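Here the complex is missing a single protein chain, while all its other protein chains stay put.
Let's turn to chain A:
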Amino acid sequence: MSAIDIRKLNVVFGDYEDRNHAVRDVTIAVERGESYGLVGESGSGKSTVLRALVGLVPEWSGEIAVLGEQQKPGPRRSHDFHRAVQMVFQDPYASLHPRHTVDQVLTETLRLHGLKGVDARIETLLDQVGLGGGYRFRYPHQLSGGQRQRVAIARALAPEPQILLLDEPTSALDVSVQAEILNLLGDLRRELGLTYLMVSHDLGVIGHMCSRIAVMQNGALVEELGVERMRRLEASHDYTRHLLDSALRSVRGGR
């Protein structure tokens, strides 16, 4: 049984001239414990796939199964689903309540999932993401971007999920901070046996984090390839080659 099994997913926004076929016949299977990457430019539909999966985009057609449980279109998901699947968003400045302390953010999540021993759990969570108890009663504006993203990761880990959906988790951060967060995510996956489905436009980041990669363009999945093939630049689709080429040229410094 795959952790995530998406078959022939289609998402359409708007009607008539505003019609936007954002996701076209996308089929993805993510195995348990795997780290899977979705790449593409803005507007390619990669984030929409994640949002349909968690119910943030209520209308879609196709099949989505998570840990063997079939999902239906619509915003509702079972309690088990919410425990098993958590999401980390791109912008840590926008995804934390500005008037809740770290403690309040984590307490709320733990209570919602009916977990006992909130106090001890918060200590553990903060340790896991490398923040320590000193940050427990701070507000988001008292934290740096990297620290906020650590809080967002702690919140995602709170219900002890099996799957983390990562939507550009480091693109709002400096490279040095990005390295810390990527290391943290890598460590957590190894320690807790998590499954990652990660969306990013940065091929370097995806190549570092994921073992399999799917490339999206205009809503459709154009190619799926293993990280080894990507590193050897053996892409068969033109668009993938174009993406790899621009990524490498920017790493090598443009010339």
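By definition in this document, a contact is a pair of C-beta atoms (placed from the backbone, for glycine too) under 8 Å apart; a residue touches a chain by one contact, two chains touch by 3 or more; residues count from 1.
Heads up, the rule we're going with is that contacts and distances are computed from a predicted model.
Trainee: Can you match the unshown chain of the complex to its UniProt protein name from these: "ABC transporter permease", "Peptide/nickel transport system ATP-binding protein", "Circadian clock protein KaiC" or "Transglutaminase"?
Mentor: The record for the missing subunit names the protein "Peptide/nickel transport system ATP-binding protein".
Trainee: Where the complex has a chain not shown, which of A:H21, A:H208 or A:H237 is the residue touching it?
Mentor: A:H208
Trainee: Which of A:M1, A:A120 or A:V175 touches the chain that is not shown?
Mentor: A:V175
Trainee: Determine and list the chain A residues touching the chain excluded from the picture.
Mentor: Interface with the chain not displayed, on the chain A side: 41-42, 145, 174-180, 182-183, 186, 201-205, 207-208, 227, 230-231, 242-244, 246-255.
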